[in-house]
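Only one protein chain is missing from this complex, and each of the others stays in its spot.
Presenting chain A:
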Amino acid sequence: MNGILDFVAGLGRAVLDMVRMAGKVALFGAVALSHVVRPPFYWRTLWGSLVEIGYFSLPVVALTALFSGGVIALQSYTGFAQYHAQNAIAGIVILAVTRELGPVLAGLMVAGRVGAAMSAEIGTMRVTDQIDALTTLSTNPMKYLVTPRLVAGTLALPFLVLIADILGVLGGFTVCVMKLDFSASAYIAATIASLKVMDVTVGLVKAAIFGFLITLMGCYHGYHSRGGAEGVGAATTAAVVAASILLLTFDYLLTDVFFSQ
């Protein structure tokens, strides 16, 4: 009986901790967002974060999208060829890439690369007193460190996803034309016919939300890291794991909102 009570109590504590954590993260995000409209603005930090997220993530996102588009084409062919439905492959590739693969894979890549780096950078600043130093130098750390990164993440990820969409389709096209002997013009025509503005738009909206969530997790965990190098390492892991889980959860919720009918 005691064992059951302990289990229920532990479960309750875990749920309460989760709710408390969600509240802290929401408050942290709200405070950071409130600085978007209140000067001073740190344009250099914003530009630096845009370059870091949008430009330096391009190679990893581009390669991921290119190969994923190719894999989708290859796998679809394996299945569809049995039913002589190869003509649907172009439509499948563009649907999968614009709706899901583009935003989700770009988001996961950025979470691994940028979310971790952001958490480590801010966490190191926390444990080496640099964040306290900002306060003593008349600078609000939230406004200087967090707000520009959240804005940069929200703006940069849609750009990356747009590139990922194009390269994902290109990957599918390359595999179908070069390896599976499809007609290039027929493939392009089928792709254009299947292309829907709504799919691309929703993908970009997802990307903006993912970009916000990834940078929010990176900043939150870094900002609250404690205990030297070990604490920074733990914060970095937590940031990537939390961002990845949130990203997939929100992907389902947004898909349900936009495409469930």
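By our rule, a contact is a pair of C-beta atoms (placed from the backbone, for glycine too) under 8 Å apart; a residue touches a chain by one contact, two chains touch by 3 or more; residues count from 1.
Definition applied: contacts and distances are computed from a predicted model.
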- UniProt protein name of the chain not shown, from "ATP-binding cassette domain-containing protein", "aminomethyltransferase", "SusC/RagA family TonB-linked outer membrane protein" or "Cytochrome bc1 complex Rieske iron-sulfur subunit": "ATP-binding cassette domain-containing protein"
- Message: In the whole complex, not just what's shown, which of A:Ser34, A:Gln75 or A:Thr135 touches the removed chain?
- Response: A:Thr135
- Item | Omitted-chain contact residue, chosen from A:Ser57, A:Ser76, A:Thr98 or A:Thr124 | A:Thr124
- Query: For chain A, which residues reach the chain that was dropped from this view?
  - Reply: 40, 48, 121, 124-125, 128-130, 132-133, 135-140
